[in-house]
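Data first, discussion second: the structure below is written as structure tokens.
With one protein chain removed, the remaining protein chains of the complex are shown where they sit.
Our next item is chain A:
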Amino acid sequence: MNDRIADPWGPRTPYGPSAPGADDAVWPERVDTLLEEGVAEDDVEAWTRAASILHSNGDAMDIAARGGRIVGVRGRADDRVNRGRLGPKDLYGWQANRSADRLTAPLIRKGGELVETDWDTAMERIVAHSKELLSQPGGWGRFGFYTSGQLFSEEYYTLGVIGKAGIGTPHMDGNTRLCTATAAATLKASFGTDGQPGSYTDVDHCDAIALWGHNVAETQTVLWARMLDRRRGPNPPRMLVVDPRRTPAAKEADLHLAVRNGTNQALMNALLHLVIADGRYDERYVREHTIGFERLRTTVADHPPERAAEICGVPESQIREAAELLGTSRRLLSTVLQGFYQSNQATAAGCQVNNLHLIRGMIGRPGAGVLQMNGQPTAQNTRETGADGDLPGLRNWENPDHIRELAELWNVDPMTIPHWAAPTHAMQIFRYAEQGSVKLLWISATNPAVSLPDLPRIRRILAKAGLMVVVQDLYLTETARFADVVLPAATWGEKLGTFTNADRTLHLCDKAVEPPGQARSDLDIFLDYARRMDLRNASGGPLITWHDPESAFEAWKECSRGRPCDQTGITYARLRSEGGIQWPCTDPSEPGAERLYSDGRFNTDPEYCETYGHDLTTGAVDSAEDYRAKEPHGRAFLHAEPYRPGPELTGPQYPLLLTTGRTVYHFHTRTKTGRTPQLREAAPDAWLEISAEDAEELGVIEGDPVWVESERGSVLVRARVSGIRKGVVFMPFHYGYWDHGTAGPDGGRPRAANELTVTSWDPVSKQPHFKVAAVRVTKATQTHGGDIFESDFGTARGGSPVLAGPAAGGTTDVEED
């Protein structure tokens, strides 16, 4: 196999429809395999079915085991998602499982130090504190659960029931809040419930692809391989990319709009303005299947392309060209990700992409799809099962009937289930902890000490006296160093469960090997907690009636019954024999649903929908009466919103706009990818991307150490001069300090992008604004005594997003006034 660090996407297998509009394209198989040196396929003792948890694509694979250890992986050719391909993180990442610094025993804080203990002692400390908190009035409000985008449905569902029906707390969220909350918010707002309308197979059939703030080449390499293969085959799709950076996707595109970050809504309004003005919408579809067209038309009428050109800093001609591409396509596939979700007016801008598809009638048929993407592998099933700020089964917290259904299913008093207001979002949970009303914060499989905005503040909160921090993880992460109790968890390949990818495909992930030492699966830990807490239902029986992954899955399936994410037709046996299956799937003899809304009927019935809606500017919640008065009758909602500048703007003190993001070599705070030799060597350290013009003004050349400072903090990294637009700088996020042996800079070199980012979030999705912080950059003269950088840039410069030359199409860049 070729070097997949240098070439993350692997060799091309071109394909396409035999004629424009034909549906006969099938993505050819290409099986990627990686076995550790000295192991041949014949040496493998067992192949175990799994799928990737190091990005959201859901690449199906088999884990190779020999002698009780994982020795490699092989893509599954028969799976609908990847047809055998694996990305670099899939191929190399499994090695982190056996990293020497895995936690193998629980830890407990004694005299200020974390020391090894046994499970009974660790759990009893948590349970004693929990019981004490619960015994006081409002005890539920002293608990906060902050979980992951990397657990299985069975685990999330169990935790959700413990929290929502056992303790009765609304303070449960996942780090999916940081990655995918806006995807969920736009799907609910436009279509009535969460759930992706489109499918990855839309790549096979589309004639245009629009990537809205989605650097798919680095975040989902296998999906990108599919797009590239279409681009190299017959009847290739045209491609539009919106991104301030000249990413590999932007380089491939026919048209790249390098908008100033924070201005997506202005661009979308102008594009919709042109599509409507040119009559390139489906009048009949709009009339029969949508609500709100007049308001959309009048709102975007105020946003002509010349205005957007000024706000976004791109030439008007490019906006017109983009509208032409979008307006003349017959089968448009859109994908949206963090460039929109972690930015100003996230939900409004994401809804505008849905609007584009709705007014053009581009939904529910081959090639015409919207993918409101996820950043994390199990983000979708977090949302389905309700361990985040959602109720399980995509239920509506404001609908008393939905609460009654859950109360009956769980056999608890409906009053126990917190539904008096929207579930508490992550940033608010941390605020309650900061103020002292949340006294137990249980963090599973995530690392807020690196991933949340304004890290100096997060460290102060985690270190707060009177707050018990429980951390359940694989390693002593930055966050775990603040914990009072650390629980060693089993991970992928060491436990069994299912999860859902962005296009609604469920995969089963089997257990290939035993976890190290005393590490236990997250499901076992949650079940143990429920048992020790003696959580009971209304009849006095145990609240949790399941005891292992399969019985948990069966319980979760009952909860999904009759809801859009109905999985009652799916079994472990089917997932083992058939591979990925898309929901809804209610019949054991039927395949899952490839696309939603093919009949133009949406999940907006007041009794069925997941939300009664929000005002997109403030997040104000609409009442059930407001909603019913709209008489949706299965029609989708077109939302409209004028552009408004973001909460943090550049000024004389902080003149540059910082955007942050993931790169192809790392995933979620590098807890695993930083422990994977190839991935670590490829990109061992954070850096700052800066335009040639800005670099010259600052007297900075490639490789210079620079200070980047915002109102919150500062970092010291090396500069890379790149094709990013002038006035904007980029840093990869999630570089932290564990490999320096600390929880934070602690007087050493600060390098986490989130030292700089602003505590601020979208009013509807509550997703933080990681992509709009005002900073200043200065050349560092003092580099903390000697060379404290990991290396220059790592071995993978060629595969990095840094590309020479000006931002594509940015030659007539409009200057900020």
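Operating definition for what follows: contacts are C-beta pairs under 8 Å (C-beta built on N, C-alpha and C of every residue); 3 or more make two chains touch, one makes a residue touch a chain; residues count from 1.
The rule is short, and it goes like this: contacts and distances are computed from a predicted model.
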Listed names "Cytochrome c oxidase subunit 1", "AzlD domain-containing protein", "Membrane protein" or "Molybdopterin oxidoreductase", matching UniProt entry of the absent chain: "Molybdopterin oxidoreductase"
Full-complex contact with the absent chain, from A:Lys89, A:Arg142, A:His357 or A:Arg481: A:Arg142
Chain not shown: contacting residue from A:Leu114, A:Val161 or A:Ala422: A:Ala422
Residue, one of A:Val127, A:Ala463, A:Val621 or A:Ala780, that touches the chain absent here: A:Val621
Footprint left on chain A by the chain that the document does not show: 137-138, 140-142, 170, 420-422, 424, 427-428, 431-432, 434-437, 615, 617-622, 644, 647, 759-761, 763
